[in-house]
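The complex appears here without one of its protein chains, the remainder shown in place.
Labels for the chains are A, B and C, by order of writing; each one numbers its residues from 1.
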Amino acid sequence: MTGAAAENLTFGKAINAGLRAALADDPAVLLMGEDIGQLGGVFRITDGLQDEFGEDRVVDTPLAESGIMGTAVGLAYRGYRPVVEIQFDGFVYPSFDQIVSQVAKLHHRTHGAVTMPITIRIPFGGGIGSPEHHSESPEAYFVHTAGLRVVSPSTPQEGFDLIRAAVASNDPVVYLEPKRRYHDKAPVDLTAPLRPLGPAALAAQGSDVTLVTYGPLVKTCLQAAEAAAADGASLEVIDLRSLSPIDFGLIESSVRKTGRLVIAHEASRTGGLGAEIAATVTERCFHWLEHPPVRVTGFDIPYPPAKLEHHHVPDLDRILDGVDRALGRPNSLDSLDPFAAPVPLGSTSDHTSGA
Amino acid sequence: MTGAAAENLTFGKAINAGLRAALADDPAVLLMGEDIGQLGGVFRITDGLQDEFGEDRVVDTPLAESGIMGTAVGLAYRGYRPVVEIQFDGFVYPSFDQIVSQVAKLHHRTHGAVTMPITIRIPFGGGIGSPEHHSESPEAYFVHTAGLRVVSPSTPQEGFDLIRAAVASNDPVVYLEPKRRYHDKAPVDLTAPLRPLGPAALAAQGSDVTLVTYGPLVKTCLQAAEAAAADGASLEVIDLRSLSPIDFGLIESSVRKTGRLVIAHEASRTGGLGAEIAATVTERCFHWLEHPPVRVTGFDIPYPPAKLEHHHVPDLDRILDGVDRALGRPNSLDSLDPFAAPVPLGSTSDHTSGA
Amino acid sequence: MGSTSLIPPSTGMPHVPEPDLLQVLTPEGHRRPDHDLDPWLEDVTPAMLTSLHRDMTLIRRIDTECTHLQRQGELALWPPLLGQEAAQAGSAVAMQDDDYVFPSYRENGVAYLRGVDPLGLVRLWRGATFAGWKPQDHNFAAQQIIIGAQALHAVGYAMGITRDGADAAAIGYFGDGATSQGDVNEAMVFAASFHAPVVFFCQNNHWAISEPVGLQAKRHIADRPWGFGIPAMRVDGNDVLAVMAATRRALERARNSGGPTFIEAVTYRMGPHTTADDPTRYRDAEEVEAWRAKDPIDRLEKHLAELGEDVEALTADSTAAADAMAAELRAGVAALADPEPADLFDHVYAEPHHELERQREHYRLYLEQFDGPQLEAGVR
Partner (left out) sequence: MGSTSLIPPSTGMPHVPEPDLLQVLTPEGHRRPDHDLDPWLEDVTPAMLTSLHRDMTLIRRIDTECTHLQRQGELALWPPLLGQEAAQAGSAVAMQDDDYVFPSYRENGVAYLRGVDPLGLVRLWRGATFAGWKPQDHNFAAQQIIIGAQALHAVGYAMGITRDGADAAAIGYFGDGATSQGDVNEAMVFAASFHAPVVFFCQNNHWAISEPVGLQAKRHIADRPWGFGIPAMRVDGNDVLAVMAATRRALERARNSGGPTFIEAVTYRMGPHTTADDPTRYRDAEEVEAWRAKDPIDRLEKHLAELGEDVEALTADSTAAADAMAAELRAGVAALADPEPADLFDHVYAEPHHELERQREHYRLYLEQFDGPQLEAGVR
């Protein structure tokens, strides 16, 4: 896959290269965000781009996310293709209204007359010891929002490919960058052709359990697959790449083979992507399932302080524990077997009739 | 259930009575929102309350939802229990940042030192022929947000009971009012004791299929249960009441009895509550399930214009169609049998390795 | 009338103009001189005034027709603009074709003058569509319901104009209530920072549903933009000439790299907020009556009479034009078909989306069982 032109690049530099290519290819592309100019962004993802393309194409904006998103909408009305940087995941919410009510809906609102080819870049997820609001995984909010596409790359090559595909898409795309992988290095083919946004990738082949994940946890899941192999279990790891829409075709064919599904993500469990994947795969592959889909996720808590984040973010051991569960092997949760405990702990249910 | 003091009230008047009781019971309670004073709110839910309790307790605010939510946080810091009205579902997003990053997190952020007993009232859902942004079902966003509780009443009595329970809770509660049921009338016991927020209700007993729903669709599902009974199928209808947390105990015991689960909601399907319920019930009741959980929901589209909304919002027929599916009876989707179609329609999957 | 200098102060010292109400036509229809606005009114002829009269008459007729249509159940809702005809017509005629309008839901008069077919407005407000026109056909964006959001869109569009080196401006409309929203204030920040060729056109109609403007702003709205570095004019919004002159001036300033301008058009919402509203619950009849005396159409008629024009004749002409348009509109309404269920799934995405195709196909199969409208197969 890595052609002659492959360069060894960090994830961050690969995205930077993709942005550079997008800016060079199409004068309608422009970058907007806080501190993306001379500073090159707090993660240096836009490093050098303002010097190369000028202040008109790489625009430091005032400190107001709704303002950034709303002016991006106006620029899209005028035919531009804004690429917006949200500095950290937790700072996207002031722009939530513009995203949900405008960016996602304007193409539909106008019966296709207006397109909103806006890319919203968000460094997301935890694991880098950050303060509050700097480690969130907001993907479920966007995946539930019709009109948006959501993607997350897991390798430098995907970083490059997907940012180009996102910018080239005529739909708005939320592009979630797994910030704790920014320093991962790998060869990147900068001459790779433009690829479609949607397909998932088979990151590792296996036969016993299908392990679905995306973004930052792909690496962890690949490590889990290696560890599991040593333990006699063969994991098939699927890297979603596209979180909306989800490429269920690949997942379904894998689950029809393995009969077992584990989904891993950092976001909170309730209402997270794991629920959607479990529900859809159960609908479509019920008769193939040997065990209910297992979710290994962050807890239903606010993302914790740095010193505690390793408890919250699923790691190798928690993923393997989930795999053991899917395989019916002994696992930590045997003593809290859900099948043995019909009524949840601490439930104060008072089942009166509502009539 | 309807005691001596029961009065025949509309749903709207029942909530109004609950708010009146809350204001009367506790001087720390105050109401804030746009047009809630002299006008009594665009739905008249706060009708007469400003006259009764004064402009200091029932406060017309400037037209800025983030401002309303943010000042409510400050009032909670000072010991108040603000009840905030968001005029329509689609107008909650400007306050999303204050809700997600402040209201939901401040209790945890301060290790319990500060409480955020804020009630966020939102008339939600469709079916009343409204313009854009006036018919949304945003519950999944809030259910996925740790730190919030989310409830939705389905009857006048629940409207009264749950608003009182929400205001009395020391946690922030998103209280979703099924606006198209505001004019439904039923006896309401205004002397009912304060009840807990969490339990679901068994709205109708049955033995063949468990039908889980909430808010506006409870009524439709009860009608579906009657229609199904005529057709020889016995539906057990569960009214969630609390969407976060969900009272899985009641659902699980029902599913262990029926072996079949249908979930109905108006919100878009992907990442909606149906996914969470299907996933959790599958985890906990896998061996009892005779058929994968069926979701009958809004489509993954922006809420459509009024003339088309009856297509989007699940109605009796679509719910019955889902019930038929769960029962393995002939239904509209037989020719699109998911088990027969391993690759989704129109998928352009390109399953290359991501390594 | 004060001299509202539009030249930004060169020092950092505050330099806020007198926010007197700019007015060139008194309620009695007398033309008064105004140092700032007169240069923008040099081409005013009786013919132009007659044309403005017809514009306002037609706008008012659309408004009353649609209010009737709502009462008759043809429309789901209608937001009347009664009383705001001068603010809308005066600003609309000041625009050039290349200028781009970002309206709220109430700019139905501006829509009409931008060439939007009234039937498009009807289709929108009957709930058949969210946009009864193609924005690019009229340089008139989809109407905005989220209060204030469009102010940022106008600024973004204007930033694009600058980048394109184009000779055009953007104009964002919003109400007095909208000025409380973060978005409108952020729009001022961005407009100032990027020196965007944008005009903020605020129709202060004194009410935001049931809330008086005094709840939103403790000072004149036009006082606020200066602090952001944006010059502002406070104009009599019921004086069509003052509004036209101020808007011309602001748009011209924008086109000539002068940056953003804010216009507060002081007017009054004579009707309910929408046909669903009952204003008697929150405001006094006397207030409404006092504003009736400032009616924008009456005022122009008085002025035309003062100029010696045959007001009866031109009113008859305007009315005839309005009658014709109303008849056409009603005929159009009678012929309107309901939207197709395909509209549910079309254009949610610009590019193929396999999961939504699947839902579409599911629903097609579902509908096939019934007699009602069907979905076509395989069309996106």
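FYI, a residue touches a chain if its C-beta (ideal position, glycine included) is under 8 Å from a C-beta of that chain, and two chains touch if they have at least 3 such contacts.
As the structure is a prediction and not an experimental result, all values here were calculated from the model.
Listed by label, the shown chains that the missing chain touches in the whole complex are A, B, C. Within the set B:46, B:98 or B:297, the residue that contacts the chain not displayed is B:98. For the options C:197, C:225, C:258 or C:341, the residue in contact with the chain missing from this view is C:225.
When the missing chain is restored to the complex, the residue among A:85, A:158, A:247 or A:321 that touches it is A:321.
Of the options B:106, B:151, B:273 or B:319, the residue whose C-beta touches the omitted chain is B:106. Where chain C meets the chain that is not shown, the touching residues are 12-14, 16-19, 179-183, 185-186, 189, 192-193, 215-220, 223-229.
For chain A, the residues touching the absent chain in the complete assembly are 34-35, 37-40, 42, 60-64, 66-67, 90-91, 93-94, 129-134, 269-270, 299-302, 304-308, 311-312, 317-318, 321, 332-333, 335-336, 344-348. Against the chain not shown here, chain B presents residues 30, 56, 61-62, 64, 66-67, 69-80, 94, 97-98, 101-102, 106-115, 117, 146-147, 149, 169-171, 198, 245-246, 248.
FYI, only the chains that are shown with their structure count from here on.
Of all chain pairs, the one linked by the largest number of contacting C-beta pairs is A-B.
With centres defined by CA atoms alone, the chain at the far end from chain C is A. Once the centre of each chain is set as its mean CA position, chain A and chain C turn out to be 41 Å apart. For this pair, chain A with chain B, the centres built from the Cα atoms lie 27 Å apart.
Multi-chain contact residues of chain C (touching two or more other chains): 129-130, 146, 182-183, 343, 348, 353-356. Shown for chain A are the residues in touch with two or more other chains, namely 66, 94, 97, 101, 108-109, 146-147, 198, 245, 248-249.
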